[in-house]
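Heads up, the thing below is written out as structure tokens.
The complex is shown incomplete by one protein chain, all other protein chains being positioned as in the whole.
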Amino acid sequence: MADIDIQHLANLSQLDLKSAEIAMVRQDLDRIIAMVDQMQAVDTENVKPLAHPLDARQRLRQDEVTEEVDRDLYQRGAPATEDGLYLVPRVVE
Amino acid sequence: MHADSSLIELANGLKNRTFSSLELTNAYLSAIDESQDELNAFITVTADIARAQAKAADERLAAGDAPALCGVPLAYKDIFCTEGVATTCGSRMLENFIAPYTATAIARLNDAGAVMLGKTNLDEFAMGSSNENSYFGSVANPWDPSRVPGGSSGGSACAVAAGLAPAALGTDTGGSIRQPAAFCGVSGLKPTYGRVSRYGMVAFASSLDQGGVFARGAADIAMVLGHMAGFDPRDSTSADQTDDWLTACRSQPPSAASQGRIGIPKQYFVDLGVTDASMQNACRTLEAAGFTLVDVSVPHVDAAIACYYIIAGAEASTNLSRYDGVRFGHRCEDPQSLDDLYRRSRSEGFGAEVKRRILTGTYALSVGYYDAYYLKAQKIRRLIQQDFLDAFADVDLIIAPTTPDVAFKRGDLVDDPVAMYQQDIYTIPASLAGLPAMSIPCGQHQGLPLGMQLIGPHFAERTLLETAAAFQQLTDFHQLRPEPTA
Partner (left out) sequence: MTWESVIGLEVHVQLATRSKIFSGASSAFGAEPNSQACPVDLGLPGVLPVLNEEAVRMAVKFGLAIGAEVNAYSVFDRKNYFYPDLPKGYQISQFEQPIVGRGELIVHTEDGPPKTIGITRAHLEEDAGKSVHDAYAGLTGIDLNRTGTPLLEVVSDPDLRTAAEAAAYFRQLHTLVRYLKICDGNLAQGSMRCDANVSIRRMGESELGVRSEIKNINSFRFVEMAINYEIERQIELLESGGTVERDTRLYDAERNETRSMRSKELSNDYRYFPDPDLLPVEIDDAFIDAVAASMPELPEAKLNRYVTELDLSDYDAGWLTQDPDAAGYFEAVHAVSGNPKLSANWVMGELSAALNRAELDIAQSPLSAEKPGRLLQRIEDGTVSGKIAKGIFETLWQQGGEVDAIIAAEGLEQVTDTGAIQSLIDEIIAANPDQVAQFQAGKDKVFGFFVGQVMKASKGKANPQQVNELLRDALKH
């Protein structure tokens, strides 16, 4: 399964993997592919995908301000804040 | 002291002032304390809060007219947000996360006067079938501590089985309530998708997750569910379904059904092996109770595991993207750049199983694979749901084994993810279809519990609970207790 670029998946997911982990992931993906082959065998012609078990429709909410924001409470466990802002290493655009 | 009592019995005892909530709560707190080294069922024990809640409950009980659940101690899987209390999801990522709000399901139980004993252990972010994936250590099966309690709601199942709480909340995505219930010899219900609010229940796989209940028997489960369930405007997937029967269960146990048609899926009743004897006995018991057993077919269940892992993995992979070390949760030391912040925080914060699932989920959604994987899986999902709906045209519920075998030994399956996935072979289809499903103890094999699964049509919890009640009138598997461990 040399095809799957695990490093690329790790990049997309923002994860660092040790080489042992990469090996395990590769194994997992092999199994997933095998499972997928199983899926391919099932005839799904003209079958609509089922995204939600109840096939219901989205409820609409009234446009009202209902939240009182307690910034201090929400930021209590924040790793780094200053003047109410969350701090991260400098982002260059 | 009260370890043998059912939740209903305790509720009655409290109402009749036979004992106080504070006494009861303290008894459980002691038991929990003594059990932690061996069982490790709890991540956080909220002793102070519990006592404060118990005292308030006692006042309410004294005043009269308190809800039936008032003063009853409960335990909550540590995946439900509880304001002011650590909510870790069994992960280093949220080791120090104090939730600023309470999950709707728990808020309703709080309103009813329930007492929170603590947050139970779980597989990290609900991903696992053995509770061996927790940052806070594995949980032991109280029937045999060298074995797993099942997962991901291992801590809650263990707590109820070991008499550490009369009932506990869990979550079930592919079997995470039912399978540990079976392994631990207790009853466990996964409600219909949309029955219980997911607001505040940290998401694993959004279209599959449901909050549910562990307890000794059907009546106990019904009482807790009656309080917990119901439409929540904060959850778009919450069903706008009022069920008077369920509401009545808050104070009134379900009656035992005495008739009905039960489907036996032929795909499930082959090569039963270890579960054969108990399933056969269960069938006979149900017939004796007045039910008619009918053959049914759910032909697409073979593809269920593949379908589940694609869907659950895809949804989970993006649900976990918010854990980035920016606003809360684990942050790596001294990040050198934004990328460094993300990668190290996430890699340090997540365990191996979670990382693997994120990667396979990312793969399933990635460019070029969406149609073949995710979309295909959702189509198979509809076929599986249709199989069950077709069967329900002829029967009122379906039964199956809950697990292929008894609880396995700790460490046995850790390196074999496929064998681990196979644990969920009977439970996954009901999750995909959003159907309510329940596991109740139905036998033993070499001294270890086995469970039988009842699966009903959407919103037919009544059918499940009344059938379970009937079964539990005629059997005593649900009354069996593990030997107290030395």
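Letters A and B name the chains as they come in the text, with residue numbers starting at 1 for each one.
Following the convention adopted for this analysis, a contact is a pair of C-beta atoms (placed from the backbone, for glycine too) under 8 Å apart; a residue touches a chain by one contact, two chains touch by 3 or more.
Just so you know, these numbers come straight off a predicted model, no measurement behind them.
Only one of the listed residues, B:42, B:76 or B:342, touches the absent chain: B:342. The chain omitted from view is touched by exactly one of B:266, B:322 or B:409, namely B:322.
Between the chain not shown and the residues B:160, B:196, B:314 or B:380, the one that touches is B:314. Against the chain not shown here, chain A presents residues 11-12, 14, 51-52, 56-67, 69, 71, 74-75, 80, 82-93.
Interface residues of chain B with the unshown chain, by the touch rule above, are 80-81, 87, 89, 94, 97, 99-101, 103, 198-203, 205-207, 233-237, 314-315, 318, 321-322, 324, 326-328, 338, 342, 362, 365-367, 370, 374.
Criterion: only the chains that are shown with their structure count from here on.
Chain A and chain B, compared by their mean Cα positions, are separated by 23 Å. For chain A in complex with chain B, the touching residues are 4, 6, 9-10, 12-17, 21, 24-25, 27-29, 31-32, 35-36, 38-42, 44, 47-54, 56, 58-59, 61, 70, 73-80, 86, 88-91. Here chain B touches chain A in the complex through residues 96-98, 100, 193-194, 207, 233, 236-237, 239-240, 300, 302-303, 305-307, 309-310, 313, 317, 321, 324-329, 331, 335-344, 346-347, 350, 352, 355-356, 358-360, 362-364, 366, 372-373, 375-383, 385, 417-418, 432-435, 458, going by the rule given at the top.
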